[in-house]
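Note that one protein chain of the assembly has been removed; the remaining protein chains are unaltered in position.
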């Protein structure tokens, strides 16, 4: 039985929610954006603020930290985040840190259709879509072709002729890349923990074997750039943009898509569960996906976006480097990361710890 | 001549342009108590630190029992030092403190225990071996600091104003005790202080030091009765001082007229003063006799009268300030024999002193200096 007070209270709250909603739509918001370096260049932020009246606060981070931050606040503190598409479904199922995307508020026409569909599929949990694509790129090898011409695939980093002059990260892309280079198929084993463990065990043995060849495991992009630029390292696992950046300074150094295939990633837009400025977030997504804006981001970050037609606006230099690194068959050979099932990271983590401890 | 325990020859120490010790020589015979008395900054601590070996002299020699110790480091010199704040080792108990030097010498353990026990016995504190330093009273610490040195049987013991930190009563008591300890250990003590009473009470010989030089070396009596310089006269004991001009000098007697016009007569004590010289005259308050009648003072060369301007009551050391007709103020000791019990402000008294008791010096800057 409902008392009159309860009815009145319900009515009152409905009215006030409506009022708040109206006020929210009318007024400018602050968009707290958790993203990667280069994804929100200052000029783009300034244009967005001028056009919409919103203010943007940018926090730079990486995949792991983004998820750790959102997990610590249970999805609060930010209004829009940009983790990779393989890192959405797992954490969402486990920690519930995102909220579904209202696709009706997204201008789908601005996206490259196939990429949008693929991302939607990969980020669907319980029938709800949690992510739309933004920037994509690959990781492979950055090689000084004059000094390490023999390096064509990940496993070539263990060759004797580059001993002591190679580097890679002690992170999951290395495990997966080495797996493919060794003729295994890690992504196919994603669904089966036992099979995946077998793959990782073999990779672990290879990495322990290869450890003496490695100068150091790099941790941050700047560290790697320093190592390659000084010539202390002549071949390394790295992102494509890093190679292209170095190529501008030294034509010998460039990004090489490995023979077994570059690993493709897509960074997305997701809404944190406790985000407070969803409208501003949608405004931002639709704004940066405009081809001319997306091209600006490509110029700043070095990576291409999922924006349809943005290529035309991108600088000729970057296009040339991209085409040199990715002949058409290499593009077809890109291995796109599927969503990581929860639990696999434990297997990978234990393997990486053992590699680090090995002598 | 048998070598003295400590001989200092033409010792000089310069710090850059400043001369802290200027060509000082003295010697201390075995078993005696020698004090160096002077205001702070006079260079007495520098002498002591040179003897101990913490500072190297610029020139001159230091001999102990006839042997020069200039090339001997402080830890090998046969002298030990009692520091101003005693410098007992707070991390050790009393027995360890006293045994420290013996351990350094490599003396056997049971021998150390025996010697430490003995020396504690001698300073009258046999049961404090296991106590901590901060559990002792000021006087006990003092005795332990001396015992810590004496257990090593040094040729010379140096003491750097060790009573300075004690309160007045205890200081009076320790003066006597130090003298007793020195006699008991029969060791040469060299004691530095700025406190004339400490030096006068304990010492066999006192050197008065000023501006890096010794002004006078002698017994307490000599310094007190026959100061050889205006500085010593001013520094040891109190004095009434006048500046004036010598108007007559004959057969060892001087007549001096002060700036205020008083005429005084005094012995020249074989100092070279002649008519017309500017001179300072020092007369101790306790050398002046007061009387209610002028007749009692007939035997004195100097006779005056004045009214009591104020009475400074301080028990045995009470003084009167008398004002002469010409307006001069003179400090005199108030005898406590009962004769002057009723004296008060405004009373007229006669006073006088013998020329023998006055000390006259050629005018010097020490006249205006006030110490202590």
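Note that the chains are named A and B in the order they appear, and that numbering of residues resets to 1 at the start of each chain.
Here is the rule we go by: contacts are C-beta pairs under 8 Å (C-beta built on N, C-alpha and C of every residue); 3 or more make two chains touch, one makes a residue touch a chain.
Please note the rule applied: contacts and distances are computed from a predicted model.
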Protein name, per the UniProt record, of whichever chain is missing from view ("Ion-translocating oxidoreductase complex subunit D", "Molybdopterin-synthase adenylyltransferase", "Glycine--tRNA ligase beta subunit" or "ABC transporter permease"): "ABC transporter permease"
Given A:60, A:146 or A:346, the one touching the chain that is not displayed: A:346
Omitted-chain contact residue, chosen from B:20, B:94 or B:152: B:152
Hidden partner interface residues of chain B, rising order: 52-54, 73-76, 80-81, 83-85, 87-92, 100-101, 104-105, 148-149, 152
Sites on chain A contacted by the missing partner chain, in the whole complex: 64-65, 67-68, 71, 91, 93-96, 164, 170-171, 211, 214-217, 219, 223, 230-232, 342, 345-346, 348-350, 352-354, 356-357, 359
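The rule we apply is simple: only the chains that are shown with their structure count from here on.
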Whole-Å separation of chain centres (CA-atom averages), chain A against chain B: 89
